[in-house]
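Excluded from the complex is one protein chain; the other protein chains are retained at their positions.
Chain IDs A and B follow the sequence of writing; residue 1 opens each chain.
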Amino acid sequence: MSVTTLTINGRLVSAAEGASILDVAREHDIHIPTLCHLDGLSEHGACRLCLVEVAGSSKLQAACMTKAVEGMVVTTDSERLRTYRRQIVELLLAERNHVCSVCVANRACELQDLAVSMGLHHVRYEPQAPQLAMDASHPRWIIDHNRCVLCTRCVRVCDEIEGAHTWDVMGRGRQTLVISDMNEPWGDSASCTSCGKCVRVCPTGALFEKGAVATNKDPHFVTYLRMAREQKLWNR
Amino acid sequence: MKAETMAQTITIEPVSRVEGHAKITIHLGPDGQVQDARFHVLEFRGFEKFCEGRHFQEMPAITSRVCGICPVSHMLASADAGDRLLAVEIPDTALRLRRVVNLAQIVQSHALSFFYLSSPDLLLGYDAPPAARNVLGLAAAHPEIARRGIRLRQFGQTAIELIAGKRIHASWAIAGGVNASLSAAARDQILAALPEAIETARLTLDWFRASLPSHDEEARTFGHFPTLFMGMVTPDGSLESYGGRLRIIDAHGRLVADQLDAAQARVLLGERVEPWSYLKSPFLKALGPDEGAYRVGPLARLNVAQRCGTPLADEEFARFRSLSAGPVLGSFHYHYARLIEILFGLERIGELLDDPSCLSTDVLARASRNRLRGIGMSEAPRGTLFHDYTVDEDGLLTSVDLLIATGQNNLAMNRAVTQIAKAYLHADRLDEGLLNRVEAGIRAFDPCLSCSTHAAGTMPLVVEVHDVNGATIGRIDRRA
Partner (left out) sequence: MTLVLAFGNPLRGDDGVGPEVGRRVAATGAVVEVVTPLQLLPEHAAQVAAADRVIFVDAAVGRQAGEVVTIALQAAPTVRVDHALTPAAILTLARDLYDARPPAWIVQVHAAHFTTGAPLSAAVAAAIPRAINAVLALLPQPHHTPPR
């Protein structure tokens, strides 16, 4: 197997061929914030939080979608990157209705954790405050589009792990919405197996259990499922 | 308008040491004597509206944000409404734990009301200067009472935290039961702290009872009038704070209605909206807004109950009831009732936690929505609290109605202010003594405006005297 050598934050690091910048950084304990990325699922590049600077390119690159290349010089942390990342989180918070104090995911929310890690507690952008419906037709779970950040983890886990492909994305821009089947009520979905994986991987309170006052999010079980399925290893 | 029909109004705003923002106007008649007084509530938060569209199972967590003072009462009334939408009977242990938490809430809130807010008036006198007539003055003059008050409030708050998690804005009770059982260690910690708390309640009662003769005048003038009373009782008519039925009695102690569930009680109550206040004025529909005015809260609960049901509280209950041949009508005795409820609450917490079933992990009944409307209730520290939810088939709320304890005392508070003004306002003299007594009269009810009107923040009080044309002829502003 050939090995690639590149520089991240001034450190010379080696990477397996085909690895993404994000993979390499993580392997070397270099932290890059992420939101849509989830170990065990395909990359989607939706949230742009993992943007990094690559020498020789004025364009920022998403670390999850960019392959590590021999001789590449990458910077994962700079004032410019911090500013952009902060703006991204602020825009996510302004886009829909994120009210932590009355949210089931309060203190168990990856979006909230990101905001806290950036020392962000107020948003400078005008809240869009869209009037989005909740779909509570499923007997066990609710989808509240007001809290959805369109990371598509639910879509990917349903397709790639469960194999049901109940969820998908409809519309463009600010009209984008996660839908079940052909935009039918979730409770009427013929494809949904009621496995609950989507609820577990959702980073916010957009997917939550009825009757729960705090969500039990557990996104890392996807890694476990993959290990169990592919390597017959059942260690949690 | 002819000069001889000119009347005057006095306004007091904001009431210090009352949660929320209030103004009092005193209306003088053409003869310069007090004709009427009104307690105005000037803030509005619209909680009911923004809950529409949410799922009913989120409501215990959301409505516990209505108020920073009694989040627990809202959480429990909301969970009770949720139980009704599920159409389930919750497990015994869940009911037991909810009762303990509700009693702990009553203890801590009553301790705040009595020790921090009211006892300075009682111990230092209404004519003491405002700079001394507060918790600091209390600490200087009676440090032992102040220390005990602080410890007692901590007992209630710690018990809530140990059982329900976060001290403020707990979201532990949910439709169908509770989301966490009780550990033996937490139970033992609560039980270990009980004897000191009970001793504090008893010592305070001894002192309060001994001081009663010196408060005879207040007992007669601070809102002493006939009304109906409403409060929760057990099936055998003992005092209850959660999971019981309602009883309504008249001023002579005769039963008007008994063993009502929240839905049955709710249909008996009408609401009057006054243009001068955001606080709605509920009354018993069958009797109309005057005859049908009722009081809720500690005084009402002790008037409707035949006994407390715990030994020490029942000894004191007998003394309390001997104050009057029928129900105790003086609103000043809300203070007395509050102290008895503290003692009762502590004793009952002990009984509820002494039973090993309190540690059962069977604390949640699971069900789907089975009804479209659910009305729940709890006895909040200030009185009966109703949560009335209507949902669609998916359980999304289409209408939310919160009927708050302070609102139900609204008509009685207006009468109390009128009575105090009649007794202490002479020849339009707007002095500190009057102001202090009007405030103390209102404070006897321990109104919490933040939740009854859904106001944010706290604000002190202004009193204004108006004539019949609305012209202000006197005003005291208590804002610093």
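Basically, contacts are C-beta pairs under 8 Å (C-beta built on N, C-alpha and C of every residue); 3 or more make two chains touch, one makes a residue touch a chain.
Quick caveat: nothing in here was measured; it's all calculated off a predicted structure.
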Just list which of the chains on display the missing one touches. A, B
Out of B:134, B:234 or B:324, the sole contact with the unshown chain comes from B:134
Which residue, A:11, A:124 or A:174, contacts the hidden chain when the whole complex is considered? A:124
Touch list for chain B against the chain that is not drawn: 16-19, 68, 115-116, 130-132, 134-136, 139-140, 143, 146-147, 149-150, 153-154, 456-458, 460, 478, 480
Chain A residues touching the chain left out here are 119, 121-124
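The definition used in the following text is that only the chains that are shown with their structure count from here on.
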In whole angstrom, how far does the Cα centroid of chain A sit from the Cα centroid of chain B? 46
Sort out for me which residues of chain A touch chain B in the complex. 101-102, 104, 133-137, 139, 142, 187, 210-214
Listed in rising order, the residues of chain B that touch chain A in the complex are 53-55, 57-58, 60-62, 65, 169, 171-172, 174-176, 179, 366, 368, 394-396
